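Here the complex is missing one protein chain, while the rest keep their positions.
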Amino acid sequence: MNDSSPKDPNYEARVRESFARQGLMATLGASLIRVAPGQVEIALFPSAAVSQQHGYVHAGALASIADSAAGYAALTLMPPGAGVLTAEFKINLMAPGLGERMTARGQVIKAGRTLTLAQAEVFALNDGSEKQIALLTATLMAVAGREGVKD
Amino acid sequence: MNDSSPKDPNYEARVRESFARQGLMATLGASLIRVAPGQVEIALFPSAAVSQQHGYVHAGALASIADSAAGYAALTLMPPGAGVLTAEFKINLMAPGLGERMTARGQVIKAGRTLTLAQAEVFALNDGSEKQIALLTATLMAVAGREGVKD
Amino acid sequence: MNDSSPKDPNYEARVRESFARQGLMATLGASLIRVAPGQVEIALFPSAAVSQQHGYVHAGALASIADSAAGYAALTLMPPGAGVLTAEFKINLMAPGLGERMTARGQVIKAGRTLTLAQAEVFALNDGSEKQIALLTATLMAVAGREGVKD
Partner (left out) sequence: MNDSSPKDPNYEARVRESFARQGLMATLGASLIRVAPGQVEIALFPSAAVSQQHGYVHAGALASIADSAAGYAALTLMPPGAGVLTAEFKINLMAPGLGERMTARGQVIKAGRTLTLAQAEVFALNDGSEKQIALLTATLMAVAGREGVKD
């Protein structure tokens, strides 16, 4: 389903530099694991600092890495100069955020000129095996020519 | 629309204690402003620590306070002993997260025995006036008798 | 919250003519009740023809009138010549679609140049009183200059 030809040969550096400017990712302790055309992977290590009241990873922390993974997957396919903004996302939480590592894998479903549909699956790692715990679908908007909105 | 009679007279302390256990809220610097039957308000002060790449508040940070506001609004109406979990939420982002303060106001739309529908509106304060920048709708689940899941 | 000044003085006739072209509304037996700036109301009379397996109105039929109500609420605020398309919607179903009449009331939350956020509340009428049974939030896109896409 991917329209997976990057219009910007520099897409990986572009995503890495943009990710480095997302203060929230540093605050959560999230790291950018993988960047490929139409696909981005972000990992988060569970701790009390990202928990909700029962000790699970907070839905908002899972949504944060999943939104960034989906958004950057979209950015890999956008032309140079465009900025990416999230118009909306929905996340379904299927199991508690418990485990040694949470990984959000974003991928583009349909890249359009203005709107891109992407999804991110979130997996929890326990004892060496991964289980899907959340599914996010997002509408990303390509913005051109707005001051301060690039990448 | 609210089924606004708390089944637990202790609802406010219950929400405040639960909020204090959400490590993510402390990490983001969010504070619990107001607790009323079916309504909860949470505020966040923008800074680089919660930003995305263009300097706006990250959609994930807005979603985090909105999810907690909606979830705790639901918890105010749940019977003693029940725990609240987010089954899903959707957030629409209407304007950039820019301003002096972000406030998420959660309220219950329909409280059910198992599922509660709640929404949270997020407002940005600029020069003394507030503008709505996001709208979240969430399905919250009341969980009873699961170890470690209370409030 | 509405940006409620119509840019097209002819907005009501425009919505009524467009609604008349929606074959699905006729097939479902839905009628356009009210058109105002940023607000549109559509009614549906329950029958076996729009039911799901338990005899309730099908979630898809409720979504159809709610999507049209939200979409036409958005169209009332769009400039002449623009066409409206649904980019996405989410609907939460809070109670069964049972009653004498289902009414979807759409209203614009935020009208933008390209994207408009609107919601529709669906109410069931029983014995003279209405109860909310569903809530839809939708992202509508204004499309200009695409052949065949007008109003």
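Which chain is which? They are A, B and C, in the order written, and residues in each are numbered from 1.
In the analysis below, contacts are C-beta pairs under 8 Å (C-beta built on N, C-alpha and C of every residue); 3 or more make two chains touch, one makes a residue touch a chain.
All figures in this text were calculated on a predicted structure; none of them were measured in a lab.
Looking at C:V35, C:A73 or C:I91, which residue reaches the missing chain?
The one listed residue touching the chain not shown is C:I91.
Please identify, in ascending order, the residues of chain C that touch the omitted chain?
Against the left-out chain, chain C lists 18-19, 21-24, 26-28, 47-55, 58-61, 63-65, 67-68, 83, 85-93, 96, 148-151.
Which chain B residues would touch the chain omitted from the figure, given the whole complex?
Residues of chain B in contact with the hidden chain: 87-88, 90, 114-115, 139, 141.
Could I get the residues of chain A that touch the absent chain, sorted low to high?
Answer for chain A: residues 1, 90, 92, 94-95, 109-110, 112, 117, 119, 132, 135, 137, 139 touch the chain left out.
As a working rule, only the chains that are shown with their structure count from here on.
What's the call on chain B versus chain C, same or different interface residues, using the half cut on shared numbers?
same
Indicate the whole-number Å distance between the mean C-alpha point of chain A and the mean C-alpha point of chain C.
Here the centre of chain C sits 32 Å away from the centre of chain A.
Averaging over Cα atoms per chain, report the distance between chain A and chain B in Å.
The computed centroid separation for chain A versus chain B comes out at 22 Å.
Using mean C-alpha positions as chain centres, tell me how far chain B is from chain C in Å, no decimals.
28
In chain C, which residues are in touch with two or more of the other chains?
90, 139 - these are the residues of chain C that touch more than one other chain.
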